[in-house]
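Just passing along the structure, written as structure tokens.
Every protein chain but one is kept in place in this view of the complex.
Then we have subunit A:
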């Protein structure tokens, strides 16, 4: 018999981390899906819908694994549709309202650059199931990043009006980027066990992608000032409640409804 000498990973930390990851993908996926049928051009409508679809697909994998690890019989759907706002663990950036097309793209770019680095690193996770999902998600996220980067550059270095809107979006969203690299006991425990990279270790790679892109986009990177946080602990802005009202309506009004 083969002995597994690795210390058992803290299952409650694993669950907490997976819910954070799943909720980021879920809430951003939902936000992006709000554009379906409303984008400025058909191609962009399709691209946004495809991005949303990838994120919702990844949500099913992350929250599905979270439910499995929790061992209480909760499915990805249960976790998505039957939790209240204070139980959601997404960062505040992804629940920011869509605003105009430029703001949606800027939010996507700031997230994609981080998401890309995280999915790349998670492929080396000591937890096999996490590494497998990351391997799948990484391929999709690479396409997301190429697109959002390209459009941030085109619009930043575009007309006076598009430049003004992109700079305003960047200034508005920047104070929400600090939470991407925040950590607490959950990340400390899991990074020490080799399950995840330490969030702070992604910062220099993210800074590089963001600086290069913003400079090509002729946009001014804001100074790091006050950074909003709270989503990872379940303390959200008022916007999350409105998202959940729409997203969860059917299951709340008609529990267990299927098609």
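One rule holds for everything that comes next: a contact is a pair of C-beta atoms (placed from the backbone, for glycine too) under 8 Å apart; a residue touches a chain by one contact, two chains touch by 3 or more; residues count from 1.
Going forward, contacts and distances are computed from a predicted model.
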Complex member absent from the view - protein name from UniProt, among "Acyl carrier protein", "Monovalent cation/H+ antiporter subunit D", "Phenylacetate-CoA oxygenase subunit PaaJ" or "NADH-quinone oxidoreductase subunit": "Phenylacetate-CoA oxygenase subunit PaaJ"
Option from A:9, A:82, A:131 or A:247 whose C-beta touches the chain left out: A:131
Per the touch definition above, residue among A:53, A:121, A:168 or A:227 touching the missing chain: A:53
Omitted-chain contact residue, chosen from A:78, A:100, A:140 or A:172: A:140
From A:88, A:101 or A:116, residue that would touch the chain that is not displayed: A:116
Interface with the unshown chain - residue positions in subunit A: 43-44, 46-47, 50-51, 53-58, 60-61, 116, 131-133, 135-137, 139-143, 145-147, 149-150, 153-154, 216
